[in-house]
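Okay, so here's the structure we're looking at.
The other protein chains are all here in position, but one chain of the complex has been omitted.
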Amino acid sequence: MMIGRHLWAMAEAYIPGEGIKGDPTLVSHETACILNTQNADAHLPITIYLADRESAGTYHVIVPARRTMHARFNGLDDPETVPRDTDFASGIKSYHPVDVQHTRLDSRHPDMALLSTIAFLGECE
Amino acid sequence: MMIGRHLWAMAEAYIPGEGIKGDPTLVSHETACILNTQNADAHLPITIYLADRESAGTYHVIVPARRTMHARFNGLDDPETVPRDTDFASGIKSYHPVDVQHTRLDSRHPDMALLSTIAFLGECE
Amino acid sequence: MMIGRHLWAMAEAYIPGEGIKGDPTLVSHETACILNTQNADAHLPITIYLADRESAGTYHVIVPARRTMHARFNGLDDPETVPRDTDFASGIKSYHPVDVQHTRLDSRHPDMALLSTIAFLGECE
Partner (left out) sequence: MMIGRHLWAMAEAYIPGEGIKGDPTLVSHETACILNTQNADAHLPITIYLADRESAGTYHVIVPARRTMHARFNGLDDPETVPRDTDFASGIKSYHPVDVQHTRLDSRHPDMALLSTIAFLGECE
């Protein structure tokens, strides 16, 4: 089973600086979940786009063959830490086709609910 | 890396009039997150569709070259404020290809959970 | 701006029977958000698929020209009420192209968080 594409984008991203502390599974985090169903490791250059300055990166992530990696943007720190409490977006390339899903856990406040989806890609008819 | 499309739609939108006050990051809001990976600014006309009257707009948003903008519908007020507590939808055009993701934060009530996704675009086989 | 497709499906649907009472905006609900950017009304036959019996419907929804309708499954009752606390799915047809987005608000419990997305449509390469 070989599934995937070579180029992905996530227009939405935000790492809340606040939230539950201690348990890493409950800390506010922003994640690019990557699935590599291929028989070769996938090397992924990631670019971070910001609102008010030039893009950051290139970051490099390697997803081994036939593995998934739920890569937290919280942990990316080379060439620089991804800023907290800041709107950003990302672009991901891969020579081998991969599947990418975007997930955020925000544990700042009990009254908060979130939804997100890519918009519909319209086509003129 | 050049990523995007020229025409986008979000069938779902709703700005809750209530919610947490004070901290703008926790105020209920409705957002079109736009990523422009191109080397030219993207000028985006936005149309708001409503349930019971003619569409509103055209609103105009500019996303600079190689930047992201998380544009809150809460802040659109020219030619008119986007109504609160009202179902709406939106269509976005762009001469340069962009990527658009829809996100809402609703801070009205602790008991509330939300999910959303574009539906599957079926094709007859 | 003419945006849309003629055939849509939502594999996920569930109307919680419990939740906040009184305020209709906070009552647990399941919604098909439909955007009709065309200059003609869109007539949509909707079929409900269930886990353990034949499909229900056909339900009929009309979205006027250049309007959005956030159609709650809670309110569909002809030819029969959509069951509560029951897994279902839906298929939507439209002669005129429309855009469809799926949203649920679940107000049963403060400890609950939800996420949902269509899965990635894999292609063999």
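A, B and C label the chains in the order they appear, each numbered from 1.
Heads up, the rule we're going with is that contacts are C-beta pairs under 8 Å (C-beta built on N, C-alpha and C of every residue); 3 or more make two chains touch, one makes a residue touch a chain.
No experiment lies behind these values; they were computed from the predicted model shown.
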item	value
Residues of chain C in contact with the chain not shown	7, 9-12, 14, 16, 47, 49-52, 54-55, 85, 87-89, 91, 93, 102, 108-124
Residues from chain A at the interface with the omitted partner, ascending	1, 3-5, 7-11, 19-20, 25-26, 31-35, 37, 66-70, 91-92, 98-110, 112-118
Residue ranges of chain B at the interface with the undisplayed chain	1-4, 97, 99, 101, 103, 105, 110, 113, 115, 117, 120, 122-125
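Throughout what follows, only the chains that are shown with their structure count from here on.
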item	value
Centroid spacing, where centroids are CA-atom means, of chain A and chain B in whole angstrom	20
Chain A-chain C separation of Cα centroids, rounded to whole Å	28
Shared-contact residues (touching 2 or more other chains) in chain A	110, 113, 115, 117, 120, 122-124
